[in-house]
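Left out: one protein chain. Kept in place: all the others.
Let's turn to chain A:
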């Protein structure tokens, strides 16, 4: 028997244990198998933390892609907080530098993309926080689009939505190839005396690869916008189906509200009726 890769086992475990506590399970796994730390942190999506930008006063989202050590880069100011020890110089026209800043060209696109997804966020989420981070690739660029919304506290049900869209935009001869991996982390809960505790939490991931023409930076951002918008629509429908359709159906499979013998009799009567009509 071939030895199983511990990394695969760690991912399998995270797919089984309560998704509401993925971050705790992740920390436990890192303590158990420290050698997996980097791989796990870069491939496991966790709920996004929010931080306020010191320069602009606007909120932004934290993830592994705008992190350098213990510092995070604000998409609004392009500054790290807390400031990096070796102050990064701007990445120049073509190359990103070692400190993780995108090149000037890619940063300009990042600024545009943040503005565009700000509009997207307002139209679809009517609140929440969005952040877009880009970085250079040898043959194109890559980025992550983050969206977070917390349902209004104080109501009887609580909820949090985190979207994480990681993409690569690779230059080809006549088009750009986009590889998009999207994860939505959705946590819902309600607690009242007649229902007791009800927690419906989880995450789902989808991938897509597509080739599209992109002749300008604006068109690149428009392409990414459309891809993310289509993906989120698809995933919202999927989440609706799994959370409120599938989960409810399984409960109905476990226990029947109505009497089983009665519904069996009704089915029998129906069969008889259909049988008699055929004769």
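Keep in mind that, in the parts below, contacts are C-beta pairs under 8 Å (C-beta built on N, C-alpha and C of every residue); 3 or more make two chains touch, one makes a residue touch a chain; residues count from 1.
Everything below uses one rule, namely that contacts and distances are computed from a predicted model.
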item: Chain left out of the displayed complex - its UniProt protein name, from "CP12 domain-containing protein", "TBC1 domain family member 15", "F-actin-capping protein subunit alpha" or "Piso0_004315 protein"; value: "F-actin-capping protein subunit alpha"
item: Hidden partner interface residues of chain A, rising order; value: 4-6, 8-10, 12-21, 25, 28-29, 31-33, 57, 112, 116, 119-120, 122-126, 149, 151-152, 155-161, 186, 188, 190, 194-206, 218, 221-222, 225-226, 229, 232-233, 236-237, 239-240, 242-244, 246-248, 250-251, 253-257, 259-261
